[in-house]
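Sharing a structure with you now.
As you look at this complex, bear in mind that one protein chain is not there, while each of the others sits in place.
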């Protein structure tokens, strides 16, 4: 984990922020946001694009699938926020949701058995990112994703 | 103008909200948000879709083109917010920007000469919507767009 | 996202097909394409709107600009295959009379 006191994604110039219902259907719109980021930053390399997009979608997919499962809230009140930004040396995303606190040890995210059909999301995001941070702040979960551009992660 | 004390777009359940730089390139992402609204509300009629999407894009286009023209802010600090929502009887949008106050009389928005190449945006949005409201609140412009579903506007 | 297919037919008529959304960004490109056609001697132009999924006032402006320069050169600009959604925009601006929608590209210059 690096923690270098850089501003979070939701404080960066040029950031894109979306707030929307936490539903599977929203995925395509978030892919569209990421595509917009590539349009406005044509110099970002293909590997950085691939690992950033995949990690964002994994973390969002987990929110949609797991953050509300045991809760008794009405689906219409389940919302998430996402902020995305690119700077000269990094790609950052912050995802926030109003779901249950997550009792996970991220450092323990390991790839499951080769023939497992699920359970790879967090391990994949951890392997692809330079840093994945999780914090519970108030009644919200915050996920901070960092790709250092051109790093070997 | 109707003013029926319904909640604004940014207070409705299921709303989509985006905050982003006010640039021409952002248009496609807003089209994508509107498309997402149609995906999640397949029962909205074609004419309502057409007049709502066109009006949102006109008002956003004006923000991008006119709200900052005379100002000395750096382009990177020019941001807008958009909230979109559909209910059983209406489509609503609220756009907000940090540009200059607009000195416009919306009721005076009339179609220009047939062969004019510009100047139709506000008249078109006014004709297509059931209500278009403008307010200056603090240092922001707020535009409230209303389509009553199935109305003859 | 938009693409423009541009073709000059044997009878000298230019056919421009905007594929996607005609908004503020893409209207600029349509305006350039129409100017270049007219400047290059193609004075009769059909804009095939059959693959245009969205049109706003800047798209209308580009069409009117093309219409004027085509007419100034003794030609004309016609539109064809307009979808109901796009037709709404012509009707709301009363431009359905200035730019009458034709059913097909082939018949657009029949009258």
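As written, the chains take the letters A, B and C, and residue 1 is the first residue of each chain.
Rule of thumb we're sticking to: a residue touches a chain if its C-beta (ideal position, glycine included) is under 8 Å from a C-beta of that chain, and two chains touch if they have at least 3 such contacts.
Because the structure is predicted, anything quoted here is derived from the model rather than measured.
Every shown chain touched by the omitted chain in the complete complex is listed here: A.
Note that of A:54, A:100 or A:142, the residue touching the chain absent from this view is A:54. Chain A meets the missing chain through residues 24-25, 27-28, 31, 46-47, 49-51, 53-54, 57-58, 61, 64-65, 111, 114-118, 120-121, 123-124, 127-128.
The definition used in the following text is that only the chains that are shown with their structure count from here on.
Chain centres here are Cα averages; for chain A and chain C they lie 43 Å apart. Inter-chain centre distance (chain B to chain C, centres taken as mean C-alpha positions): 26 Å. Rounded to whole angstrom, the centroid-to-centroid distance between chain A and chain B, based on C-alpha atoms, equals 29 Å.
Listed for chain A are no residues, as none touches two or more other chains.
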